[in-house]
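Down below is the structure, laid out as structure tokens.
All protein chains but one are shown in place.
By letter and in written order, the chains are A, B and C; residue numbering begins at 1 in each of them.
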Amino acid sequence: MSRKVPVAIVGANGYSGEELCAILAGHPYVSVVAVTSRQHAGKPAGEVLPRLSRVGEFSKLVFSEPAMDLLLGSGAEFFFLALPHGLAAEYAVPLWQAGKRVIDLSADFRLRDAEVYREFYGEQHPAAKLLPEAVYGLPELHRHAIRAAKLVGSAGCYPTSILLPLVPLLKAGLIDSGDITVASASGVSGAGRKAETVLLFGECNESLRAYGLPKHRHLSEIEQELSLAASRQVAITFTPHLAPMTRGIHTTIFTRIAAGVSCEGILPALAAAYADEPFVRVSQSLPDTKNVTGTNFCDISARFDARTGRLILLSAEDNLVKGAAGQAVQNFNLMAGLDETAGLL
Amino acid sequence: MSRKVPVAIVGANGYSGEELCAILAGHPYVSVVAVTSRQHAGKPAGEVLPRLSRVGEFSKLVFSEPAMDLLLGSGAEFFFLALPHGLAAEYAVPLWQAGKRVIDLSADFRLRDAEVYREFYGEQHPAAKLLPEAVYGLPELHRHAIRAAKLVGSAGCYPTSILLPLVPLLKAGLIDSGDITVASASGVSGAGRKAETVLLFGECNESLRAYGLPKHRHLSEIEQELSLAASRQVAITFTPHLAPMTRGIHTTIFTRIAAGVSCEGILPALAAAYADEPFVRVSQSLPDTKNVTGTNFCDISARFDARTGRLILLSAEDNLVKGAAGQAVQNFNLMAGLDETAGLL
Amino acid sequence: MSRKVPVAIVGANGYSGEELCAILAGHPYVSVVAVTSRQHAGKPAGEVLPRLSRVGEFSKLVFSEPAMDLLLGSGAEFFFLALPHGLAAEYAVPLWQAGKRVIDLSADFRLRDAEVYREFYGEQHPAAKLLPEAVYGLPELHRHAIRAAKLVGSAGCYPTSILLPLVPLLKAGLIDSGDITVASASGVSGAGRKAETVLLFGECNESLRAYGLPKHRHLSEIEQELSLAASRQVAITFTPHLAPMTRGIHTTIFTRIAAGVSCEGILPALAAAYADEPFVRVSQSLPDTKNVTGTNFCDISARFDARTGRLILLSAEDNLVKGAAGQAVQNFNLMAGLDETAGLL
Partner (left out) sequence: MSRKVPVAIVGANGYSGEELCAILAGHPYVSVVAVTSRQHAGKPAGEVLPRLSRVGEFSKLVFSEPAMDLLLGSGAEFFFLALPHGLAAEYAVPLWQAGKRVIDLSADFRLRDAEVYREFYGEQHPAAKLLPEAVYGLPELHRHAIRAAKLVGSAGCYPTSILLPLVPLLKAGLIDSGDITVASASGVSGAGRKAETVLLFGECNESLRAYGLPKHRHLSEIEQELSLAASRQVAITFTPHLAPMTRGIHTTIFTRIAAGVSCEGILPALAAAYADEPFVRVSQSLPDTKNVTGTNFCDISARFDARTGRLILLSAEDNLVKGAAGQAVQNFNLMAGLDETAGLL
């Protein structure tokens, strides 16, 4: 176990990329051999990401251009792609062809169906032929396949917070897959480090608003996985909100208990489903984003509204950790045969 | 119109009370003749509320004990009660008996049925005999009755944000009153100026969480008014959340369009219902709390999720203004025969 | 007094411009006849600034191009320029030549000496010939000259918070003009509504940092006015910081009491100097930005550190109100012969 696995991070300057650098800098079995950024090529990593200055080997790293020959010559065996969708596929294809293993944090390899990609992302899938090779990177659902995968499409932030509470209940037939409504709220880092007016402090502070209604892109992967779990086509209503905090996603799900199922059984069923999972905490307490930020945990709880017969499921996670970089590292740990929690607990 | 109406504010030291002082200090037709606070009796108003120091007549006001003889001797004709529920009724009864007009910001006079009060507030109603005299203080619903009322139970913060989008649609039979689910998020001031650990900056900042599930007290007045609008008993699921901001409530409502109704008609129906309302803005744009904080506006919009057939209604208001002090002043303006927008625009 | 003065706002889309619109929308003696924005020309004002939608006459206003013929043909007698420095002068010159009266919120007309402008702003003054016509727009210092001025360079945000505590003490010879050090902290709106990465919520939240050291541009106007007050050339050390809040400036000043002066006399001297000022509150309580945001007040206090012999002066203001738009309206009120507090209290 003492060998350090050489990895590269492509696109290390966004919020997910920086979080990935932070986690991998403290990972006991990883050596980061390359970090790339078109914008910052040539600069010391500690200058671009001052938070990581003098942290382990980041002291010595220099950002390089994301050129394929540099990447292939870096010695890295695993490649994390923290790039916009569309662009990620441009890197994934040659890396895959060169026999490298890829953890993609974008949406490019999360969907099984290129048509769904076109519908939700508004463009042809850039590498549809590779889709059958990719595994949806949510370890709690696809651990076995992730271990063997050469290409993992690491699950998105909203999807993780929605799938983890729902999938075990759908699989067990405990809830009505035809009546699911979701209200989520995300910290502003979820929108990325983009110089846009709507993301300014002066616009987001003391502000709460819904956005992207009614057909957010993440619906595509959410419904794909819910349908798999329910063994029938599932469509849900999903309303994301932007909340004035840097990190964290809180999700509230409204559904109905299946006929003949007792409301008392729901929370125990969730607890049992996740009893051995290192990063899912099921509890009677209502989740709070502040208890999960900076961690790879997803906290889950449930309440039954006896007055209306509705079940309320709640979850909280850090959008940049369990919703992005932490999840990617969890996937990587599985792919590399390491302890799944290495660098994460 | 040049006469100034003498008013008193009982319990001026909480967040709603302070906001009430701020609004009334700038009201062109009001003279504040008494402000009370058990805790701060004897102190100059500008010392207790430094924000209002040297603002108009607040320079000269001194907090007094909330003693009934002082109140009755103050010359005030209208009394704003910004007190906890239960305590408010103790003041409302003698003031009403003395022929004064009362605007109560607590929940004590919002419900028509003392039994519902007992169910949701866990105690006997403190003045059930007065309930038939009280009017629910949401001007957009009960303007006519408010004008004549001697006792108004000013509508609550969450209820206002939920009732304004739903009531016109229920009245017109455009939506399914049997399928209504609500997710709201409130700024922390909604919990009051109470020295409780869970309300500390260090606990609320970078935190988002649901609370009070599944039977929040405000459900009682929400369902009372929804039922009135629908002419049948309505029960809804309501999940409040606490968001890391000082002010603002954002509400997202999920419902279904009634059979035979076109989704295109919903927003125009709302726009028509509120065309002449000075404080309700219906728009295609999604509401954002930052556009309403510090104002008496409630912003409303709607989206239709064609994929699932659900209607999404959204609203935003300032919990301390349209959700509390502004609403109280709007009620007062009606009761006093003033321009409804006086001091509020 | 019932006539409404027609005014135009050039550059109404930044934070200061929007605040100006908000204040003027509620001003009893003003009619806004034109608002301009290169970016938003042709759009209804309520769409660009949704906060002001349906607020008074803003319902009917449409943003226009900032073309000089449109401005001159608008009927406006007073022009507020909420533009970047350099650009403001391009509008001020023709407006001045056309006999209009101008309140410029930029730095273009705050300095008496074009050389100082070149030193601090790094370029030739764009309209040096007009400088002798301009008055420094801090009413507490230059009220008389402002009344008669055709062109006012409204004082900057940091300068206002620094000059108001210091000037009376320097004029009275109570402090040592040779030993003045200032640490100020500003909310993020002070940096303007610019789509820059460093101003993103994710960068500014949970962040506090100094910037612009050691020669911030505002030093030029600060030292100009301090020197005037002290009747000798004054140079100070000034360190601005960015704090994670939308609005507010807090300033802490370190200086020494002049020989023979008693420390007990400082606060009374400040209180006496501002006894009749409507917007300066001198108090024993330490200033807090939250007590002044949304108002045109500057709160001032003082402490003496007997252990080291240093005097500490403290002030707080809203950078967008007393530090920008409120100050501009206060200047306008003086120029237009209106009550100085109209629209501001």
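Side notes on the structure shown:
In this text, a contact is a pair of C-beta atoms (placed from the backbone, for glycine too) under 8 Å apart; a residue touches a chain by one contact, two chains touch by 3 or more.
As the structure is a computational prediction, the values presented were derived from the model and not from experiment.
In the complete complex, the hidden chain is touched by one of C:35, C:127, C:151 or C:185, namely C:185. Considering the full assembly, C:246 is the residue among C:74, C:160 or C:246 that touches the omitted chain. Checked against the full complex, the one of C:3, C:129 or C:307 touching the unshown chain is C:307. The chain omitted from view is touched by exactly one of A:108, A:203, A:288 or A:305, namely A:288.
Looking at C:77, C:133 or C:288, the residue that reaches the missing chain in the full complex is C:288.
Seen from chain B, the chain kept out of the figure touches residues 15, 188-189, 193-197, 199-206, 244-246. One chain of the complex is left out; on chain C, the residues touching it are 181, 183, 185, 187, 203, 205-211, 213-215, 219, 235-237, 239, 241, 243-248, 250, 252, 254, 286-290, 293, 303-308, 310, 312, 314, 316. Residues of chain A that touch the chain left out of the display are 26, 47, 50-51, 53-56, 206, 278, 281, 283, 285, 288, 290-292, 294-295, 297, 299, 345.
Keep this in mind: only the chains that are shown with their structure count from here on.
Residues touching across the chain A-chain B interface largely coincide between the two copies, over half of the numbers being common to both.
Note on chain A versus chain C: their Cα superposition corresponds to a rotation of 180 degrees, in steps of 5. In this assembly, the C-alpha centroid of chain B lies 36 Å from the C-alpha centroid of chain C. Chain centres here are Cα averages; for chain A and chain C they lie 46 Å apart.
Averaged C-alpha coordinates give centres for chain A and chain B that are 40 Å from one another.
In chain C, the positions touching at least two other chains are 206.
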